[in-house]
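For this depiction, one protein chain was excluded, whereas all remaining protein chains were kept in their positions.
Our next item is subunit A:
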Amino acid sequence: MKTGLATVALGALAVALPWLAGAALAADKGEIVVFVPSSTNPYIGQFEKGAKAKAQELGYSVKAIENNFNQSEQDSQVQQQLASGEKVAGYIWWPFENAAGIGALRALSKSGAPVIVSNQFPLKGTDKFYTAYAGANDILSGKTAAEMLLKACADAKIKCGKGAIIRFPAGVSAGDDRVTGFEEAVKGKLDVISVTPTAGFLEDEGYKVAAQIIPANKGELTWIYTENDSIAGAAAQAARENGLTPGKDILIVGGTCHGDSSHVVNGDLVGTAIQSGYFEGWLAVQTLVKYIDTGKVEPGEVYLPADPDHPPADTGAPHKLNFLPNPAVGNTQAAYDQAKLWGKSIKELCNF
């Protein structure tokens, strides 16, 4: 009995110590609670880093509550957070499944604290449940990828016709939006013969699909769009294994720059675009604090400028929709080396 009690006490102490230490170090202006899927995904790890860096700069602390890619778990975390009665400066909400997480978003909004939605574009009819959106515009991401592909088709003098889309798993609204943006941009110019979802976001899952789709449609496929560079790199590998030279026999584009940059600079991919997890978290915190400081939200949307050297100012009210820029980057070593956004190089933003 005594041993059991001692074990429980030690366990409680082990849990409480880091919390107490964190509380002691908390910045003066308050705590921002960030709900995100697990940072075992490097992009999400970058998001947290960016959020913490910006919060520290602005005098706030961040408590990140991660779920293991599970909406039910995230819903439960929201209930526990709200039940704690803890006073917070605001919430940042990155739902694992956008539609399934609406109930939890509504609960957060009822707490009275401002709520910034990030990464997953808010669904129609949810406007009153969040203060503002700050993050990537996945429709723009798909459109940028399509534009890079169309330009590459023209430059390479390849007759681009039929092609395939390898997309994120079903239920990931960012995947839906990227396909929408891409298809709208290529409508009447390219022929999409298949849209196949992967089981995940990484190379191995992308390879699994690409290695089956490419040989089955050999001789037909002239391009592939994959929603990110990790999957695009795997598709390039699968293309080579099937005797197709990327950039010559088949054009491949991912459109978001996380992944092995060697596939971009060696011309396997037609190019890439900077979508930075670090700056997405950074922007979410900046947007929240701008609202806290001004108490206002401007209606409509704003596309933040893709300034290579200077990030957007911390002053003024945020808009309802605040989009990260998505600058395209060419597929040469020189273009890659020179690419910058808001004072950070593409290597810092994409090679994490």
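Everything that follows uses one rule, which is that a residue touches a chain if its C-beta (ideal position, glycine included) is under 8 Å from a C-beta of that chain, and two chains touch if they have at least 3 such contacts; residues count from 1.
FYI, contacts and distances are computed from a predicted model.
**Q** Looking at UniProt, which of "ABC transporter permease", "Hydrogenase expression/formation protein HypE", "4Fe-4S dicluster domain-containing protein" or "Protocatechuate 3,4-dioxygenase subunit alpha" names the chain that isn't shown?
**A** The record names the chain that does not appear here as "ABC transporter permease".
**Q** Pick out which of A:31, A:176, A:260 or A:280 touches the chain that's been left out of the picture.
**A** A:260
**Q** Which residue among A:154, A:216 or A:302 touches the omitted chain?
**A** Residue touching the chain left out of view: A:216.
**Q** Using the definition of touch stated at the top, determine which of A:50, A:95, A:135 or A:197 touches the missing chain.
**A** A:197
**Q** Contacts of subunit A with the missing chain: which residues?
**A** 38-42, 44-45, 69, 169-170, 194, 196-197, 199-200, 202-204, 207-209, 211-213, 215-218, 233-234, 237, 241-242, 258, 260, 351-352
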